[in-house]
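Okay, here's the structure, questions in a sec.
Removed from the display is one protein chain of the complex; every other protein chain stays in position.
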Amino acid sequence: MSNNSVENFEPKILVFACNWCTYAGADLAGTSRLQYPPNVRVLRVPCSCRVNPQFVIRAFQRGIDGVLVAGCHPGDCHYTTGNYYTRRRFLLITRMMEYMGIDPKRFHTRWISGAEGPKFQQVVTEMIEEVKAIGPNDKLRDDMKVEVKAVETNE
Amino acid sequence: MSDIQSEMRATAKQLLESGEATVVIGWEKGTMPYNSTPVMIRSAADVDKLIWDEYCQQNLSTYLIDFIYTEDKVAIFAKGCDTRAYNRLIQDKRISADKCIVIGVPCSGMKSAKAAAKLPEGAEVPMSKACKECRYPNPVVFDRKIGQDVTPWCTEKDFSDVEAIEAMDQDAKAAFWKEQYTKCIRCYACRNICPACNCTNCIFDQSASGWQSKDINASENQFYGVTRAFHVAGRCIECGQCEMVCPSDVPIMLMNKKFIKDIDTLFGAYEAGLETEGPVPLSHYEVSDPEEFM
Amino acid sequence: MKTIEKAKLDSLFAQLAQNYSLLVPVDYNGLTQFAPYSQVQEGVSQLYLDGNVTVSPKTAYLPQSEAMYKFRAQGKKLAIEEMAGLDKQQVLFGVRHCDTKAIQCLDKVFLDEKFEDPQYKNKREQNIVFSLACNNPKATCFCESMGLDRAHAEASVADVQVYDFGDSFGFEAISDKGKACLDKLTGLGETASKLPDQKPQTLKFDVAGLPEKLKDMFEDPIWDEYSFKCLNCGTCSYICPTCHCFDINNKIRGEVGVKLRTWDSCMFNEYTLMAGGHQPRAGKKERVRNRFLHKLQYFNEKHDMSLCVGCGRCVAKCPVNVDITKFIRQVIG
Amino acid sequence: MDYAYYPGCSLESTGIEFHMSTKAVAKALGINLVEIPDWNCCGASSAHARGHWLSLALPARNMAIAEAAGLDVAIPCAACYSRSKQVEVEVNKSEETKAKIEEIIGRPYTGKSKARNLTDIFYRDLGPAAIAEKAKKSLKGLKVLTYYGCLMSRPPELACDDIEDPISLDEIMTALGAEVIPWGFKTECCGGSLTACRPQVGMDMTKRIMDAAKKSGADCIVTACPMCHSNLDMRQVQLSKAYGAYNVPVYFVTELIGIALGMSPKDLGINRHFIPAEATLTKIGKTSEGGEA
Partner (left out) sequence: MERVGVFICHCGSNIGAVVDCAKVAENVRNYPGVAYSTDYKYMCSEPGQEMIQNAIKEHNLNRVVVASCSPRMHEKTFRACVEKVGLNPYMFEMANIREHCSWVHAGKNEEATEKATDLVKMAVSKVCKNEELQKGHAPVTKRALVVGGGIAGIQCALDIANNGYQVDILERTPSIGGKMSQIDKTFPTIDCSACILTPKMVEASSHPNINLITYSELEHVDGYVGNFEVTIRKKARSVDIKKCTGCGTCMTKCPGKADDEFNMNLRKRTAIYTPFPQAIPNKPVIDRVNCLKFKSRENGKDVCGICSKFCPTGAIDYEQVDELVTEKYGAIVMATGYEQFDHSIYGEYGYGKYPDVISGLHFERLVNASGPTQGHIVRPSDHKEPKTVVMVKCVGSRDPEHGKSYCSRTCCMYTAKQATMIRDHCPDTKVYVFYMDVRTPGKLYDEFYNRTREEYGVEYVRGRVSKIYQDGEQLMVKGEDTLLGKQVEIAADMVILANAMIPQTDSEKMAQIVGIGYDKDGWFTESHPKLGPVETHTAGVFLAGACQGPKDIPDSVAQAGAAAVKVCALLSKDQLETEPTVSKVDTKICSGCGLCVPVCPYKAITLETIQERRAGKTIERLVANVNSSLCQGCGACTVTCRSGAANLKHFTNAQILAEVDALCQTIL
């Protein structure tokens, strides 16, 4: 279904969500039936500080269109200090990704608490819309289009 | 310079003869006029191999790691950048100070061997870029010192090259880095010479861990480049060796300096390798750190 | 001898590019290597004929990263598909003699009596090598010491011998492939000029009896001396025209994937790392020793030729100037 | 301090003393009021009943002219202020509204130029202390009730002062020496909009206010709205006929500032009130005789 033509481009967005806040916030969005476009996939991590920036780069290499790293608000970390490290790391990595030519619209870090179901809905909805507008990501991509195509047409 | 050279030889001789050191690491003349290359002296008879000229670029501190499990007491000659590298290794607990003797040598900046290799013989060889931007030409830590301190020719970090990239549009940035990293052959010379890249087992030497394939392409090479820069973020001592040894002329310091610049702006100015204690920027946080993620 | 003025080199390349894939030595953002001529036309790279390129033309035979075959999981089964070889003959213009000799070394490995590597073989058959004789050796060149003829390229590899006459290039076919290729070219002049003068190589030494001498030197302290400063980076192996070690990997994306052959270096930790974690070549000494002995002794013993062709790349590019020539001279004494 | 000046229709008719006193006081306080050329009716009291877009477009045209001159608009009339502020807020809120308004009025209005209530300008831009500094005469001895009415305090997004307990008039009066008597009717509706259609209801509302005013023991009411003024001043005459005399003078804030600045009641238009207002001023001693301004 993923279509790389810009008109009906449906981006895929990976959300790294901390178990205690953002994942719960996404659950709350669910239990509250807050609708958002189905372009996001949530990956659960114990804490946003578990998210290695290398995971983010990897996702871009493999062709993701946008990445959201989300955790508890600073001060609310289940592990007390995890998200302070997240903040330091991702302040830097956000800038580095932009420096490498990745459109900053594709990569965000946000604090979304377990009570912020509506914020989860809003953040992902906005991000999907933004990424939709700028089209598929071709930067940093290590795709195998050629190889795959060859195998596919051979079937 | 020759004064320093003879003093170096004399010091080495004294250290080896007295048994204060069993090994002295310095520089010797290499194949080309622009090669001054590390040498390990074990015998007082060999001290005349030691030289001091404008190509003694190579950071010697990293060699100290090779002696951590030997019985040797190792003396090294160390320029400003070598001493910052030394502090880096001490802070990372990769070497222990009681096995080392640091002989500080103030440095007036080294010439670019890469430029020299391309220029006709006799042509004026420019100073290498990292040396031009050097703010610590004098040893920041030493057990002994040879020669007179020099006046640093730079007082502030020069980020004009980083800013030039920042000023590009997103496509131009991406194209620039893709071009640069297409050249990378992943020989890992940059990593191996780097005093901050001192892991016994680098993630790029663990192909089973799945971090990276051995496939060589711009994407994988950039993953390597950014990841390495991130790993030395807040730890890079700006010796510029990575860029100097790169056989493909990838501007690696442009990456490292981007992190240095952002760390300075976001978390306050930080100078890696001046201290051996205290928090490094990425193993530390302040509650008052800038907040952009609300 | 057929000739062409250097000013008309573009037209020669244009003709070659019409009939063949054309690889030429270029400077790409500071890295010299062989690349499609189209890069020069597009201005991405500049033609580089001043000396030998940093990354040797072995890339045209054994790319740093090469797909061996593709596969796709279909249910519980796996469908495999071979890679198509080069569909077109490929001209390599300006390969230096040392590098033709290096290809001959690779032949010993990849075109063994018992096994012929199909991908290597395909490239070997499809490549047409225009080998350029060196008039002005670099200070790091020592091919003559390694027994190479600077006027004549390795005949089993080169198809056309090219000479640099200052204002023009001269061409002499060596093989039938080369002759056929030259015959197709138009607008070439014809002269019977004598071969150009070649400046003498400065780095010269005797290598007689080297393999034999090395045989007894496995435990010699010389290895400590030479390995001390080595960084264990892969620069020497990767730019070396004869280093040919590779690793085999999978690159998988979901249900499809390719089997990749990528260069490997004996300088790296994982190179000899065994599955159980044992590392027989744990340190610099073991690795430097292995590399030097492979170049100068083991290959000789097996194939009666040196695996070092004297191109001088490692001498020039080693970040810490681990100099194989100095080593040879010290061993020979 | 330069502002575009929008007097509106009241200030040219029933509230002309507000006009007169505003111009005199502004000049004395160093506020340069540049009257908007070719201004039109703001539509207050009628346009919003006719149609939403008309009610926005009318003040928008005035605002647009001011914006072209790069000035914020000073508006003495609370009703004009409320209408003009409304369009400024709406245009800033929505690109669509902005586009539509611009289409209707046929000129650009980005919402950059702000609608400012004159009293608010006195209070915030100048400050009570700065006004008091220029005063030549203290209002000491005068007990005043401040009356803001509805248009300065409601709705919240248009209000230029605290919505429940506005203080700008209080502080200006206090700074000038007057004694401000607290009461609960500062923001009470004066019933102005009902005087024509439901006169008795309007009258009752006015009466409540005037009863409270009389009970409070204050000498006078000070206001900044010409609607309220005419309702409390003019209607007071009718009210007095029905319920007995009240005789509480109602001043515009600019009138009392003018007195404090030493201007003559006549120059300020104080002689034009329905409820005679000059005599009350004697409580603060002799006022200026006029002609000197």
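First chain written, first letter: the chains are A, B, C and D, and each begins at residue 1.
Just so we're on the same page, a contact is a pair of C-beta atoms (placed from the backbone, for glycine too) under 8 Å apart; a residue touches a chain by one contact, two chains touch by 3 or more.
What you see is a predicted model, and the numbers here were worked out from it, not measured in a lab.
Participant: What shown chains does the left-out chain touch?
Facilitator: Hidden chain contacts in the full assembly come out as A, B, C, D.
Participant: Of the listed residues A:A24, A:L68, A:I102 or A:V123, which contacts the missing chain in the full complex?
Facilitator: A:A24
Participant: Please identify, in ascending order, the residues of chain B that touch the omitted chain?
Facilitator: The missing chain touches chain B at positions 68-69, 92-94, 198-203, 206, 209-211, 231, 279-280, 282-284.
Participant: Quickly run down the residues of chain D that touch the omitted chain.
Facilitator: The missing chain touches chain D at positions 162-165, 182-185, 212, 215.
Participant: Could you please point out the chain C residues that touch the chain left off the display?
Facilitator: 73-76, 253-255, 277, 282-283
We take it that only the chains that are shown with their structure count from here on.
Participant: Using mean Cα positions, find the chain sitting nearest the overall protein centre.
Facilitator: Answer for the innermost chain: A.
Participant: Distance from the CA centroid of chain B to that of chain C, rounded to the nearest Å?
Facilitator: The computed centroid separation for chain B versus chain C comes out at 31 Å.
Participant: Quick one: report the Å distance separating chain A from chain C, using the average Cα coordinate of each chain.
Facilitator: Going by mean C-alpha positions, chain A sits 44 Å from chain C.
Participant: Using the touch definition from the top, which residues of chain A touch two or more other chains?
Facilitator: none
Participant: Name the touching chain pairs, would you?
Facilitator: A-B, A-C, B-C
Participant: Quick check on the complex: what are the chain B residues that touch chain A?
Facilitator: 165-166, 170-178, 211, 215, 217, 219-220, 222-223, 226-227, 229-230, 233, 255, 258-259, 262-263, 266-267, 281-282, 284-287, 289-294
Participant: For the complex, give me every residue of chain C touching chain A.
Facilitator: Listed in rising order, the residues are 67, 70-72, 79, 81, 251, 253, 256-258.
Participant: Touching chain C in the complex: which residues of chain B?
Facilitator: Answer in residue numbers: 30-32, 35, 37-40, 58, 63, 66, 117, 179-180, 182-183, 185-189, 191-193, 201, 205-207, 213-217, 244-245, 247-249.
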